[in-house]
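Only one protein chain is missing from this complex, and each of the others stays in its spot.
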Amino acid sequence: MHRWVLRALGLSYLGVLLAAPVGLVFWRTFEHGVGPAWDAVTTPAAKHAFVVTITIAAIAVPANTIFGVICALAIVRRRFPGKGILNALVDLPLALSPVVVGLAFLLLYGRNGWFGSWLTEHGVQIVFALPGMILVTIFVSLPFVVREVVPVLHEIGTEQEQAAATLGASGFQTFRRVTLPAIRWAVGYGVVLTTARALGEFGAVSVVSGHVVGKTETMTLHVEESYQSFDYVGAYAASVVLALLAISTLLAMSLFKPKEEIR
Amino acid sequence: MGLATAYLSLIVLLPLAALVWHAGKAGRSGFWEAVSDPQAVSALKLTLAVSAVVCLVNAVMGTVVAWILVRDRFPGQGVVNAIIDLPFALPTIVAGLTLLALYGPNGPVGVNVAFSRTAVFLALLFVTLPFVIRTVQPVLLELDRDMEEAAASLGAGPLLTFRHIVFPNVFPAILSGVALAFARAIGEFGAVVLISGNLPFKTEVASVFIFGQIESGDAPGAAAVSVVILFISFAVLLAIGALRRLTTRHDRA
Partner (left out) sequence: MAIVGRDLTKRFGSFTALDDVSIEVAAGSLTALLGPSGSGKSTLLRVIAGLERPETGTVELDGIDVSGHAAQKRGVGFVFQHYAAFKHMTVRENVSFGLKVRKRPRDEIRRRVDELLELVQLAGWSDHYPAQLSGGQRQRMALARALAVEPKVLLLDEPFGALDARVRKELRGWLRRLHDEMHVTTIFVTHDQEEAMEIADQIVLMNHGRVEQVGGPRELYEEPANEFVMSFVGPVNRFGESFVRPHDLELRIEPNGETTAGKVERIIHLGFEVRVELQLEDGRDCWAQVTREEAEQLELAPGGKIFVRPRREKIFQS
């Protein structure tokens, strides 16, 4: 009997908080037909925002993937002083408010920031431009690949790599043929999480972008901008695009996820 | 190796160092002034209070949902399990918008919580939904059912068994989830910014306040308040971590 109570409680909680709101946005978007929605999402501003978002992700994700694997290998396979600090640092982006992240980057690369004068002298624009947005996105999506790969590296142990060494494989060969295949699902999952985070970043890029419509707007910023300018269809349509990307991410997550959570 | 450290320093350490430095730039009095600003204090109090309540709700409901996903069997269970991750995957601004669509003005159910503290609560609840569920699930899966059967054979009913056997073993995982949820909630921006209306002294959360300070050019002030939040967050996480270690001491042989 109590089984039914729990089931009802849990499912209605999820329905009210999760399913209903998301479902409604889809409905609202196509309420007046696909036409207006499509128009709203193919305005120059919207298209540009899409390109900006994809560009940022296309740089941040590979960077964090490569770094993530290297860092994971360093954490698991090497001894060095300050390893604990490295570990904590990697986790730090998860604990920080995105606005604070944006602020920190402003204070580093902005006009009055530490590197401010040096950058202005050399005519390099980081904040209020694409490079700054890329940097903060890298920051906030940093931990995922590392965190997914570290436990797997721990689990597979060094025996296979040692076996490869005794058979004559060089460091790089061992990595390519033994280590990488063993961690590829973890890397895949980490990449999916990183991508989701990069595509969805809002607070940090909001601080750092300067909100120049058609130039430094990501899709997420575009959603806010549309809403504030009462272009509700535009906001919902852009949201639907992002939601569809999110759902694809969810599907990818289900595929790559370590198959444990449901028996 | 050195590569990793260089990358990390550039991306993580330096910006943080700059933040802390700027927070102190106006000196002790400047720092104190920024931090004791009534609007700042109000934002901090609201943020901490709502985050705490959200964590409490998550502790309970997260366990319930984890339970029905692990111990129950119903059609569509796989789908439910997958959509739990939606708040991870969905951009926060979109999350805020969806909540606004349903529970704001023009919402189909006639409920309007926009521009109220309830709105803040809802938004934070949404984005922290997965945390406790995902930390509790694996523990529930691993839990030795034998222990529950042993308790039954010794005469304990389902409620007693939950209280004395299941809960103590799941509690550390709940704490981990709550820690993650708390850190996320106090820093949340995108989900809150549309639905709460950001009314100072009423529905303005700390991150929105900081954003406002940045826009009005008071970077050191914003930095000061940021440092305070960081500090509180750090202290809470340490406390939860200590509590967690306390409740798992039986695992260390």
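All chains are identified by letter, namely A and B, in their written order; residue positions are counted from 1 within each chain.
We adopt the following convention: a residue touches a chain if its C-beta (ideal position, glycine included) is under 8 Å from a C-beta of that chain, and two chains touch if they have at least 3 such contacts.
What you see is a predicted model; the values in this text were computed from it and never measured.
Asker: Checking the contacts here: which visible chains does the omitted one touch?
Answerer: When the entire complex is considered, the left-out chain reaches B.
Asker: For the chain that's not shown, point to the residue among B:Gly27, B:Pro168 or B:Gly241 touching it.
Answerer: B:Pro168
Asker: Please identify which residue in B:Val35, B:Ala52 or B:Ala156 touches the non-displayed chain.
Answerer: In the complete complex, the chain left out is touched by residue B:Ala156.
Asker: Considering the whole complex rather than only what is displayed, give the residues of subunit B touching the chain that is not shown.
Answerer: Against the missing chain, subunit B presents residues 144, 146-147, 149-157, 160, 164-165, 168-169, 250-253.
By our rule, only the chains that are shown with their structure count from here on.
Asker: With centres defined as the mean C-alpha position, give me the subunit A-subunit B separation in Å.
Answerer: So the centroids are 18 Å from each other.
Asker: Residue numbers of subunit B touching subunit A in their complex, please.
Answerer: Spelled out, the residues of subunit B in touch with subunit A are 1, 3-5, 7-8, 11-16, 18-19, 21-22, 61, 64-65, 67-70, 72, 74, 77-78, 80-95, 97-99, 101-103, 108, 122, 125-126, 129, 134, 137-138, 141, 158, 180, 183-184, 186-190, 193-194, 206-208, 210-211, 214, 219, 222-223, 226, 229-230, 233, 237.
Asker: Given the complex with subunit B, which residues does subunit A contribute to the contact?
Answerer: Answer in residue numbers: 2-3, 6-7, 9-11, 13-14, 17-22, 24-25, 28, 67, 70-71, 74, 78, 80, 86, 89-90, 92-108, 110, 112-114, 135, 138-139, 142, 193, 196, 199-203, 206-207, 219-221, 223-224, 227, 235-236, 239, 242-243, 246-247, 249-251, 253-254, 260-263.
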